[in-house]
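To start, I am sharing the structure in question, which I have written as structure tokens.
All protein chains but one are shown in place.
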Amino acid sequence: MIAAHLPVLVVLLPLFGGLLAALSRHNEAAFWIALVASIATLAAAAALAGQVMAGGPISYRIGGWDPALGIEYRIDAVSAPILLLVAAMGVAAIVYARRSVTVEIIPERVAWYYTMMLICLAGLLGMAASGDAFNIFVFLEISSLSTYTLIALGRDRRALLAAYQYLIVGTIGATFYVIGVGLLYLSTGTLNFGLIVERLPEITSPRALIAAEAFIVVGIALKLALFPLHAWLPNAYAYAPSSATALLASTATKVAVYLLARYLFAVFGIQRSVGPISVADALMALSLLAMFAASLAAIFQNDIKRLLAFSSVAQIGYITLGLAIANEAGVTGAFLHIMNHALMKGAAFMAIGAILISAGSSKLDELAGIGRTMPVAAGALTVAGLALIGVPGTSGFVSKWYLVLGAIEAGRLWLAILIVASSVLAVLYVGRILEVIWFREPAKRSLEAQAVPLSLLAPTLVLAALTIWFGLDAGFPVELASSAAKALLGVSKGALP
Amino acid sequence: MTDALAAMSPAYPLIVGSLAVLLFRRGVVQDALALLAPLAALALVWLVPEGTSVPLQWLGLQLHPVASDWLARLFGTAFALAAAAGVLFALDRRSTMERAAALLYAGAAMGVAFAGDLATLFVYWELMAIGSTLVVLAGGASQAALRYALMHVFGGILFFAGLGIVAAEPGGLALRVFQAGSPGSWLLLAGILVNAGAPPVSAWVADAYPRASWSGAVFLSAFTTKAAVYVLIRLFPGEAVLVPIGLFMAIYALVYALIENDIRRMLSYSIVGQVGFMLVAVGIGSEHALAAAAAHAFVHILYKSLLMMAAGAILRATGEIRLSALGGLAKLMPVTAAAMVVGGFSLAAVPFTAGFVSKSAIMAALADDHAALAWFLLTAVSAGSFLYAGLRLPFFALVNGKAPDTVAPLPVSMKLAMLVMAAFNLAIGFSPALLARLAPPIGAVKVLSADHILFQLQLIVAAGICFGVLLKLLAPKSRITIDFDWLWRELPAAVLGRLIRARKQLQGFFEPVLTTARSGIGERFPVWAVRLLEAGNWRTGDIALAATALLGLALLVAAV
Amino acid sequence: MATPRGILAIEPRRRRVLAIAVVVLLVLVGVDFFVEHHGAFGIDGTPGFAAWYGFASAVFFVALALGWASLAAVRGGRRDD
């Protein structure tokens, strides 16, 4: 009975959890509500993933309306891993938030903070679950509005600026997206993904479609911080509360990437050329730019949170590069990196959050030798850093391996070489962190750092452990990612003339 | 028992040791761990049964993390000995980072020696680059470490590119003999040669190693280049192009060693030269020649570690490493002096040292193959080697000149390390059978025969007379000579400088035009470039503009 | 008899050592005549080959090295960074 409603429950659970948390107005109660809601969501997402893996795509009609008029939720091999990832990272971030909010958020706002986290989760899950283009816009805005609030709750006054900037940019992105959806609707008469794809071949003039594609892709690119539209991200990640940064870095951009993949593969067709260049080539060029330019920028950062934020921009470049390679290995690599990067970046931001809470700074030059006083947090940061480089034995290696494999299979050896070469830049920025935190004589702040409670570090350690586990035994994530890749590539044929 | 052992790479104890060292504070426990790790690795080198381990399935690849045969054991033994002696020598050095890095470096080299497939090999290869860079960095020279890292990244990329191509061949990732013909094998060969210090990148050796600490250079001298020789023996035996490359390296290094003033730079050049000997033997490619190359690598690790230790000891005791500023140390530092003489003589293949045994094996292999040019050139280089290693270095450091008033006392550990290494050098020199047991194919050469010894004695005495006559010319002088590193250290700056000058001239010409253009929109562009790379805060409007521009561009392109 | 100057100016102690070395070399060459050789290229099997070849190559390489050093000398320092 409940099982049949899982596709909508996975969105409603955090949504109503958020409302409850807001109504409770009590910090402790809000946390438990958030925890229960997020765990229930995770269970629902896991059950959904199991059903999809066993029995193929699930379609759910809200209120029983026909998809042509009503809203259809559709869970398939592409969205299932995303749901699972977002729900899991939600639990981790909420567990982490319990201790971190006591330092970072003034007590009157803690309940609101959990509310916003849950609503953000609901929005993100909705984007992944819904099969209706306009419904996705609504969820996009739900998640965005709560994200702006989360960022604005940061301690530093610059958080306000970052939130405002993200609000403007995010709204432009969402509006671009909805303009594109409007154009799609004008040409096909439907908002349902499945029906859009069905009716595409009947369209005689592709002009409106091309405009729709441009609007939708640029709109989503703003949300996923595709270079050069990434400029809102570093400040947003740097000044948001630690748990919010961990949540956003590991989920928000990933869902946007999912959406991009959906549109490019299922609707528009990634290999189609627009004018003189194909979409894949353009995406590939921007991805490469992101990998190199953002990594280069990361090298010059002093604030570790900002450094990791720039690294995120670069890593998103790897993911979009995998999509642009557009063969099975490449897309598998992209989806693997969506998951692996979420885990490693989550661990990294949580670890630096713990250090920030305990030592009062996230500046590299003030954290010399922090490894001696906070070995556990610094260890987790180290594991995450090694995974960012792609050291064998960490999950980062596995995803880069598939990307390189995809590039070679596509007959683009130079691309494989560039992927490896860009890892060198990661060696430089991660190496800088490692050298400072482990090998320098402890600075004053490092010596004064207080021990952090285990409940703060527990989710960090779990994520770091998973990063290593998936590096050694990659079976489970690879299975998820490759079935997603197969599903995406399977429907990409004959999308547009 | 043996099954479990078969999956144990001798690299593991060293890598585990490297991590374990990080966990403990400086002290007895850390010292013991650091010493124990190479000894455990040495034991494993001989305990791991010969043959290839059970394949490991990973990401759809068949990996063989451990494969053992006499060649792997020979190099494994050398690496373990060098690591053990190096740790002993460095026992007194207060740098946990260097210690951990050195063990990691040694472990990676060991992993290369026992790798059973190309992918495993590549992973250890890169690990070796990381470990060695950290060792250089621990010496405090970050600029040199960066150059060193970039050079190895360059080599690593070449290697990886080659790997990517050859992996698609029917042989897959299996270790096999390549012919330098296809692009894949050329890239592979080029990547290995970068690590071997071949031209045109030979200068990285002498650029980086002398900037390590007094103990770091001991580790550096042992692993990277010899691991490259090992991989060449495995993958490119009999590759004809190696012969001229090796000959060039031998002569190039001799020329620079003869005029070098910094002892450790001289020894670094000498590494390149000796690797040149090995490359020539690998290029000849007969079974005998390959074994001789391997044996020479083994012996080279023994005497070059010894020499680097002596140089390190001098640097530590006097704070000085330039020959022109040293002198008369023989009385003040007898153990170091003895080590330097034994090491130098071994390098110059004086009879009854280890170097004589292995170099004789190489020369015999060349003679068997009737490689006349190589034989005559290398014989000449041998005579020249005695000039700098057997005479110039000890004479100006230990005998000639004014001795300093006092030198800092050396800890027992350092002396012990030098004595152990010197003993190894002499033991093999007096009993070549020891070496023949490690490298069976060279057992056939009778090394200590009267005509061999006589030949070599004449060669070195004649070189000695030359040294005696031309002593003044060879006196150490502080000078800087152009080397290959001009290519990557000076050329770009020179070209850039010229470009900048050219730009200035052009600017003078176009300035009026530019000013008018700049007052318009032109001024925005530099700002954009800076913002893209740097983290300067963007205005919200700029982000929106970027998005709009991208959209406009997409629409424009689509409309075309 | 004028005292030699320049590079060939040899102080007495060095002259003694050199004289001993020359004698040793002569003895070695002498012994060389009574040892069986296994030369592979002809000339290398002749008695005393190593003595003259060694001397010649040593002189050659000293000349080569010093010549190169004066040719390729770098003006202005760098190196120690």
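The letters A, B and C name the chains in turn, as written, and every chain counts its residues from 1.
Rule of thumb we're sticking to: a residue touches a chain if its C-beta (ideal position, glycine included) is under 8 Å from a C-beta of that chain, and two chains touch if they have at least 3 such contacts.
The rule is short, and it goes like this: contacts and distances are computed from a predicted model.
J.: Out of "Class III extradiol dioxygenase family protein", "Dihydroxyacetone kinase-like protein", "Pyruvate ferredoxin oxidoreductase" or "Multicomponent Na+:H+ antiporter subunit C", which one is the UniProt protein name for the chain not included here?
T.: UniProt protein name of the non-displayed chain: "Multicomponent Na+:H+ antiporter subunit C".
J.: In the full assembly, spell out which visible chains the left-out chain is touching.
T.: The chain that is not shown touches these displayed chains: A, B.
J.: Of the residues listed, A:42, A:58, A:111 or A:172, which one is in contact with the missing chain?
T.: For the chain that is not drawn, the touching residue is A:172.
J.: Who touches the missing chain here, A:84, A:145, A:357 or A:449?
T.: The missing chain is touched by A:145.
J.: From the list B:9, B:195, B:225 or B:540, pick the residue that touches the absent chain.
T.: B:540
J.: Which is it among A:160, A:197, A:428 or A:468 that touches the chain not included here?
T.: If we include the chain that is not displayed, A:160 is the one touching it.
J.: Tell me which stretches of chain A touch the chain missing from the display.
T.: 69, 134, 137-138, 141, 145, 148-149, 152, 157-158, 160-161, 163-164, 167-168, 171-172, 175, 178-179, 182, 185-186, 191, 302
J.: Pick out the residues on chain B that sit against the missing chain.
T.: 536-537, 539-542, 544-545, 548
Here is the rule we use: only the chains that are shown with their structure count from here on.
J.: Centroid of chain A to centroid of chain C, CA atoms only: how many Å?
T.: 72
J.: Averaging over Cα atoms per chain, report the distance between chain B and chain C in Å.
T.: Comparing mean C-alpha positions, chain C is 30 Å from chain B.
J.: Starting from the mean Cα coordinates of chain A and chain B, work out the distance between those two points in Å.
T.: Spacing between the chain centres: roughly 43 Å.
J.: Could you tell me which residues belong to chain C and also touch two or more other chains?
T.: none
J.: Provide the list of chain A residues touching at least two other chains, using ranges where the numbers run on.
T.: none
J.: If we count contacts the way the header does, which residues on chain A are in touch with chain B in the complex?
T.: 164-165, 168-169, 172-173, 176, 210-211, 213-215, 217-218, 221-222, 228-229, 231-232, 234-235, 274-277, 282, 293, 296-297, 300-301, 306, 310, 392, 398, 401, 404, 408, 413, 416-417, 420-421, 424, 427, 435, 438-439, 474, 478
J.: For chain C, which residues count as touching chain B in their complex?
T.: Against chain B, chain C makes touches at 7-10, 14, 17-18, 21-22, 24-25, 28-29, 31-32, 35-38, 40-41, 44, 48-55, 57-62, 64-66, 68-69, 72-74, 77-79, 81.
J.: Touching residues of chain B toward chain A in the complex: what are they?
T.: 22, 59, 96-97, 123, 130, 137, 153, 156-157, 160-161, 164-165, 168, 531-535, 537-538, 540, 542-544, 546-547, 550-551, 554-555, 557-560
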